[in-house]
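Encoded as structure tokens, here's the structure I'll be asking about.
One chain of protein is taken out of this complex; the other chains stay put.
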Amino acid sequence: MAVTRDDVLHIAELARLGIDPARADELTKELSAILSHMEVLSHVDTTAVSTTAGVGAGGTPLRPDIGVPGVSSAARASIAPVMRDGFFIVPRLATHEDSGESTA
Amino acid sequence: MSVENYTHLGAAQIASSVRAGDASPADMVRASFNRATEIGAGHDELNIFLHSDEKGSVEEAEQMQTRIRGASDIGVLAGVPVAIKDNIASLGLPTTCGSKILKGYVSPFESTAVARLRANGALVVAKTNMDEFAMGSSTENSAFGPTRNPLDVRCVPGGSSGGSAAAVAAGITPIALGSETGGSVRQPAAFCGVVGVKPTYGRVSRYGLVAFASSLDQIGVLGRTVDDAALGLESIAGFDKMDSTSSDADVPIYRLAALGKPAPEARNPDTEAIRIGRSPVPLPPPPGPSTLEGVVIGKPKEYFPDSLDPEIARLCERAFDRFRSMGATVRDVSLPRSPLAIPVYYILAPAEASSNLARFDGVRYGLRVDPGKGLKAMYEATRSEGFGPEVTRRILLGTYVLSAGYYDAYYKKAQAVRTLIADDFRAVFTSGVHAIFTPTTPTTAFPIGAISDPYEMYLNDIFTVTANLAGVPAISVPIGRVRRLPVGGQIITAHFDEYEMFRVAYALEAGLGAEAHQ
Partner (left out) sequence: MSQGRYEMVVGLEVHVQLKTRTKAFCGCSTDFGAPPNVNTCPVCLALPGALPVLNEHAVELAVRAALGLGCRIDPISVFARKNYFYPDLPKGYQISQFDQPLAVGGSVVIGQSDKGTDLRVGITRLHMEEDAGKSIHDRYPGETAIDLNRAGVPLIEIVSEPDIRTSADAGSYLRTLKQILQYLDVSDVSMEEGSLRVDANISVRPPGQTKLGTKTEVKNMNSFSAVEKALEAEYARQCGLLDSGGRVEQQTLLWDGAKETIRPSRTKEGSHDYRYFPEPDLRPLMLDSKWVDKARKDLPELPAARKARLATEYGLPPVEVEQLTADPALAEYFEEVARAAGDGKAAYNWVMGEVQATLRSSGEKIGLFRVRPADLAQLITLVRDGTISHTAGKRVFTQMVETGKPAAQIAADEGLVQVGDESAIATWVDEVLNEHPDEAARYLAGEKKLQGVLVGFVMKKSKGRADPKRVNQLLSSRGG
């Protein structure tokens, strides 16, 4: 499957990577070239492979529901690009008008 | 003990002399920094160190000296200077992953591996250069400039743990931590003529290791000798409740493998002294015809293609001869799906990376570039400024293979083939083979700037990446030189059988003797 320029622009948008339009053509070629090496996998018969995820036996370990101290406010402030009144501050979503709408 | 021969001291020797009061931790730290200055570890020379604080390290060492006087137990790495790859979180020094997006970032918490090194008495002297977010095989992808190979400054040290390998090769520290996703410890170890071990997936906690591809990432150890690597790994291995993928399997005393005995026999309480470091360090007994008696070494044909550099092939044959002379049997085996490993790896690793690197968004820490055009523009400006070309390429690749319509053809398929690759190893190890031996890399260190095609660079991992996909342990040890550049041989064993891996590695190192560096 060859990657198109539109594919590159679409995935760049999904990944929030600002791609210089001039670079998009190069990336299209690079990604297509890399993916052409992956085609070999389509010829491998994997019908008998079970789909159980995770290497090794045993389920994920569980943690008791007990509180542990977090990061101090000084530490948060020392690493944050912009912090005000204890909040992390970011530019407003350009299309955002409603205060109610959050995430999925 | 004198620190004049510091660059030749093993970690166990340093710890013994510090514990015995023959040398002080501060002497060792000063010797380490002196060596760094002498060889030129700084930015404009070999560019091995990204961050170091000589004054702070010396102060820490002096505090340790006070504790030694107070006779408190300071561990098996007492006074041993160590270098840490810059993607492993440590208190006190920045953790930047060789990336502009984390420039200046100091982690408010410490990785389990570094915490365990410190608890065992090790002293962190530096954070080392690396390919940005561990994506690369040459350390040329660092945002802070490439590291040069101390053995030949025109060449790369390998990567992505190039800074750590160079620090050990240059004699700055006997032990350094690196990290692996597809060979990033073993390949630079081979290129720099040092030992590099990648343990079983889950053997060392990943807590505090900045994730590249979580299902493959594992912290590894670079050491001057097999013994340094064994001691280093022993100090950091074991279950950690902070890492859900860490294993609670028992950690054997890896250094006992030096005695050349199978694991159960070596479990002798008398030898506990070696582990706790109170007795003089025993030199491994000289290798004899029975050192590897009963051991079957597999020679997988897929790792010795006709196209392999004949000089590297010759050094591997010499290693096989040594194994035989120590009583081992060499058996031809096959890992038929290994040739699929690079395509599988370059689907799975970028897929996970695209998700793992989403957190670098300029909101809570790290770089923020805000063109003043709203949130999305801030994200895009931050990430395009912050990430270098290889990281960008891999995020795009990973996003693509996970995106709607391509998931089954790429990600799911690659996972299935990964299982087949692991099955190949399982089949060999259940057929009576104890260890597999292969070259670590298809070439020796190449000149800086020599490889520009991304896929050609990816092929550097061709012999190492299978161990990551299968999750099995592997170690690279020097087996000689070609055109004055080091060559590494790789020993792979079954899951959690690091003991057997070290046993073969100790024997090979002793069997080759000075030839390992000739």
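Letters A and B mark the chains in the order given here, with residues in each chain numbered from 1 onward.
Convention: contacts are C-beta pairs under 8 Å (C-beta built on N, C-alpha and C of every residue); 3 or more make two chains touch, one makes a residue touch a chain.
Quick caveat: nothing in here was measured; it's all calculated off a predicted structure.
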- Message: Among the chains present in the display, which ones are touched by the chain that isn't there?
- Response: A, B
- Note on the structure: Only one of B:111, B:218, B:291 or B:466 touches the unshown chain, namely B:111
- Message: Out of B:186, B:206, B:255 or B:495, which residue would touch the omitted chain in the full complex?
- Response: B:206
- Chain not shown, touching residues in chain B: 87-89, 95, 97, 102, 105, 107-109, 111, 206-211, 213-215, 241-245, 351-352, 354-355, 357-361, 363-365, 375, 379, 399, 402-404, 407, 411
- Can you list, in ascending order, the chain A residues touching the missing chain? 13-14, 16, 52-54, 56, 58-71, 73, 76, 79, 84-93, 95-104
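Just so we're on the same page, only the chains that are shown with their structure count from here on.
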- Query: Which integer distance in Å separates the CA centroid of chain A from that of chain B?
  - Reply: 26
- Query: Residues of chain B touching chain A in their complex?
  - Reply: 105-106, 108-109, 201-202, 215, 241, 244, 247, 337, 340, 342-344, 346-347, 354, 358, 361-368, 370, 372-381, 383-384, 387, 392-393, 395-397, 399-400, 403, 406, 409-410, 413-417, 419-420, 422, 454-455, 458, 471, 495
- Message: Quick check: in the complex, which residue numbers of chain A touch chain B?
- Response: 1, 3, 7-8, 10-12, 14-20, 27, 30-31, 33-35, 37-38, 40-42, 44, 46, 49-51, 55-56, 60-61, 63, 71-72, 75-76, 78-82, 88, 90-94, 96
